[in-house]
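Each remark here refers to the structure printed beneath this line.
Every protein chain but one is kept in place in this view of the complex.
A and B label the chains in the order they appear, each numbered from 1.
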Amino acid sequence: MVESVVERITRGHFWDFHGGIHPPEQKFLTSNKPIKQLSLPKQLIIPLQQHIGQEGDLLVSIGEHVLKGQALTLSTNPMVVPIHAPTSGTISAIKMSVIAHPSGLSQLCIIFDVDGDDRWRKREVCHDIELLANHQIIEKIANAGIAGMGGAGFPTHIKVNSKVSSKPDINFLIINGVECEPYITADDLLMMEQSNAIVDGIKILDKLLTPAFIFIAIENNKPKAIKALQQATAKIEKIKVCVVPTKYPAGGEKQLIQILTGKEVTSGQLPIHAGIVMQNVATCFAINEAVRHDTPLIRRVVTVTGQALDKPQNVWALIGTPINFLLEQCSVQHIKNEKQPVIMGGPMMGFSVSSELVPVVKTSNCILVPSKVEMPSAFEKESKEVECIRCGQCSDVCPSQLLPQELQWSAKAKDHAQLKKLNLSDCIDCGACAYVCPSQIPLVHYYRIAKAEILEQQQLDLKAEKAKTRFEARKLRLEKEKVARHEKQKKAAAARKAAMNKATPEATGAKSAVAAALARVKAKKASKDQVQEQTNTPDSQTNLSSDVADDQKSQVSAAIARAKAKKKLKAEATNTLSSDNNDANKIVDALETKSTVTLQASVDDKKAKIAVAIAKAKAKKLNKTNDAAADTNKVTKHTLAVNMDAKKVVNIEDKKVKIAAAIAKVKSKALAKANKVNKETDDTSRINYPVTNNETQSKYKPAELVQTEQEDIAVSDSTGNSKNKNITESKPIISIDKKAKIIAAIAKAKAKNKLKEISLVEKNNPDNV
Amino acid sequence: MAFWIASSPHNHNHTKTPNLMRLVMYATLPGVLAQWYFFGWGNLIHISLAMATALICEFTVLSLRKKPISHELFDGSALLAALLIGICLPALAPWWISVIGTIFAIVIAKQLYGGLGHNPFNPAMAGYVMLLVSFPLQMTLWQPPLSLVAVDLNFTNTLYTILTGFSVEGYSVEQIRTSIDGLTMATPLDTLKTNTSLGLTVFESIKNPIFGDNFALGWEWINAGFLLGGLFLIAKKAIPWQTPISFLLSLFICSFIGYSLSPDSSASTMFHWFSGATMLGAFFILTDPVSGATSNKGRIIVGLLAGLLVYLIRTAGGYPDGVAFAVLLCNMSAPLIDQYTRPRTYGHLKGDK
Partner (left out) sequence: MNILLAILVLGSIAAVFGALLGFASVRFKVDADPIVEQLDALLPQTQCGQCGYPGCKPYAQAVADGEAINKCAPGGEDTIKKIADLMGVEVQPIDESHVKGNIAQSNRPKVAFVIEEDCIGCTKCIQACPVDAIIGAAKQMHTIIVDECTGCDLCVAPCPVDCIEMRELPETIHNWQWDLTSIPVTQLD
């Protein structure tokens, strides 16, 4: 495919695009005169945004003196193109001013008083671009503020950055020197006078994009430019100068691609998706200036033309030069009391400016001041529009093969759906349809309005959608807040009720007794399972022991776990890396699980439970990594933290528990011995280890989970039992507990109801955790 | 000097609808001259009657619709419609035929639908068909070529006949139409149709002097005149080439098939081309942009369809010529054809429009 395209082009054969027109050419007005260097204007008006994208951040302030080429704005993202001081001078104001836009609206501009010195900032001239890496070149291009100079103003550094992901190999780099607008000769003259610089710029693009072939497309009405570029590229095999037939709009990106390659750019895609990049010749020149001479884009060639001017000519205009300065330089004939269109751009796609202060920007290639003789239609006071007779001439000339007459009806009827169906978005605003329309319908104008309306409608729809979601979110939030408030009130009421109930036993006994009873009840409820299990153990006596004993036991076991963990920490600190270490970790984990289970069972505190669950999950995670002492440390720390939490809760809940804990501490010493036994008995640890492991694995297998949980409980029970054994063996606490058990049984019944209530409230209020 | 805001494009190729209409009217000249040469003043009188009526109607309706009169009265569309009606009418039809036909064409078929650019049917053909259906007797008052007419039909005589129904000498239209042999003469197409229905072969039929030496005395030259004018319009790019070419091709193919199947009962291809309103229809009526198809493919389809319809109506229908009916039927189907022949937009695949 690539080869055949090149073959065709070498033979001088091109494809054709649909439609197109041949408006009368007036290039001779300016094409025979060299580009004129102008004197410096007194004041420049430099709009902050001169390209497609966003404004940069201002780097200068009012009153500041800047040198030529100094950056005035900073690019903070890729869609921002910086602007530079076109000459040296002072910033006199930064304000809204009319910009080069068909709307005649104002945007932020830097008003720049020229001091006349034209003093440059320090420049670093690059003699050999081969020494520069691609990203450095792209950076230079970006910093030089180059945006597509053909008219669209797309940031060039984005276009030439082929390293951006998902871009295919570049087959063709097309340099657009077609310049199909019938008056403009800016590119023509630039090609004549600066062909070597343009070719140098093309070489830089070649280095960046590494295309298979480079085509320079020039319309056959520019023989001098063709000759100049053919000479400049004579020795370069890769570059081909393509002389394309003159037809408007051959210079359109899509049309030129079709002429040269026969391919169509799929609607909604960029040429780069088809492996094609197109750059304007003026952009190539600017790239060369920027990369080799460190000269930012501060001036451009502007064709100042039209028969209303005495001296139409191409000029080097500084960016920001107001058009009245340019017109004075080319001596505009004064037409008194006559409306005079001044068109920025060509007669086909340019726009009429509303003020003489409109500045030249990076995309301005022409100032056209036509006389009434040469362009009567531009002077018409009112639209001569008559009804469309469906002659179809517009669709015959449309380069996008649209149906302008049908679009026009739909646009007038504001039928956006139909416009979309007729592919209005593929219209390139070339104006060929309006040019040939015998009914003088300003077709393009209708399309522009329709496009703006569609865009606005899209934005409105987006906004409505956003407003809707925000409204829904707000409604949801208010609903939630209401429920929360309701809950809070309910809870407060419940608390009040509880306080009232509390008051009754207070009359009969001590406050602490009730609290103790509460705690005991909780403990008992939780240890029911344990009790059941314990009946099977030889220690049947223990079953007869009071709940308090159980409670204490569980507390004790928690304490044990803590103590053990501490001990383990110490042990590990001293331990060298050994296989035992790993085992120890496992044991700690196992014990931790154990302790948490028992803790859970005994304290029956939601908060503790959740905390433990989190700790467990963390421990499990860490268990998986299953590595060195450091991890174990973390795990034990977590366990400690959990235990501390649990302890806190316990402290708040019951003073007695504290005492029990104190006792437990004493006991723990004794248990330390027992622990040794535990440690020694590999059986215990081995049993524990797979169980915890199982639990980790079965996190997402409910059936298994139940099973392992049961096992876990069983295991912990058995170890707990062994501990219990230790306790009973070591100290006779049971006798004391018997009495307490009776008291607790009474209190239990009383407190049960309250407990339920409280737990219910707590369940509904996870926020408290 | 004040800045003057306008929308791009600022340039224009200076074509205007009135100019286009005028060009089309000029292009009818060869045909009209041939008509005058062979059939006398009748049609010219009808053309001027119709044009006057058209202007009056247009003026009245435009002022009722509060439209810019100066702008639209002379845009040429009404005059062109009147011209076409005048050309189509039988030369000796009474004056009110052209007046009624024009009123219908301008007021009903054109302005009531919204004026220029909004009429779904070609006004001239709508008016003509209305006349054909409503006044079949007057609309068949076809006059034989002057060479076959015994009465001297000079200008005053023709005018007198059109206005009163009798020539200055007192001959009725019927008498004028009657040949020396005492036979009432009609158009070649009409004659052929009648003869075929009487069982005569085409070969026997065309011995009738009305057919002349070639296909149809006088008519062949009128058609040649319109062909010339049409080619001029195509060269000027005032009308698209697709419609007339496809129409003539279609008619040629249809008549060729008919002729080769039964040469006895079918007229030759060239007879179909050069008799009746074939060339007028092909270049001046079917190419009316307002009521025709807009896409190139659509134009070709319309042309093919019209050719087929003309052939069918001429051979199987009740009327001798079918151009007017074919045009109206094509006008009816044009929006649908347009709907399905939208060109593929640049950058879009064949499937997705």
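Simple rule for what comes next: contacts are C-beta pairs under 8 Å (C-beta built on N, C-alpha and C of every residue); 3 or more make two chains touch, one makes a residue touch a chain.
All values reported here derive from a predicted model rather than from experimental measurement.
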Of A:Ala152, A:Ala413, A:Ala452 or A:Val483, the residue that touches the missing chain is A:Ala452
Decide which residue listed in B:Trp4, B:Tyr311 or B:Tyr346 touches the omitted chain of the complex.
B:Trp4
On chain A, the omitted chain is touched by residues 99, 101-105, 107, 324, 354-357, 445, 448-449, 452-453, 456, 459-460, 463-468, 470-471, 473-475
For chain B, which residues touch the unseen chain?
1-7
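Just so we're on the same page, only the chains that are shown with their structure count from here on.
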Report the inter-chain centroid distance for chain A and chain B in whole angstrom, where each centroid is the mean of the CA atoms.
67
Contact residues on chain A for chain B in the complex?
17-18, 21, 23-24, 104, 182, 254, 258, 264-269, 332, 334-336, 338-343, 345, 347-356, 368, 370, 375-380, 386-393, 395-396, 399-403, 405-406, 421-423, 426, 429, 431-432, 434-440, 442, 444-445, 448
For the complex, give me every residue of chain B touching chain A.
1-17, 19-20, 71-72, 75, 77, 115-118, 240, 289-290, 292, 294-296, 342-349, 353
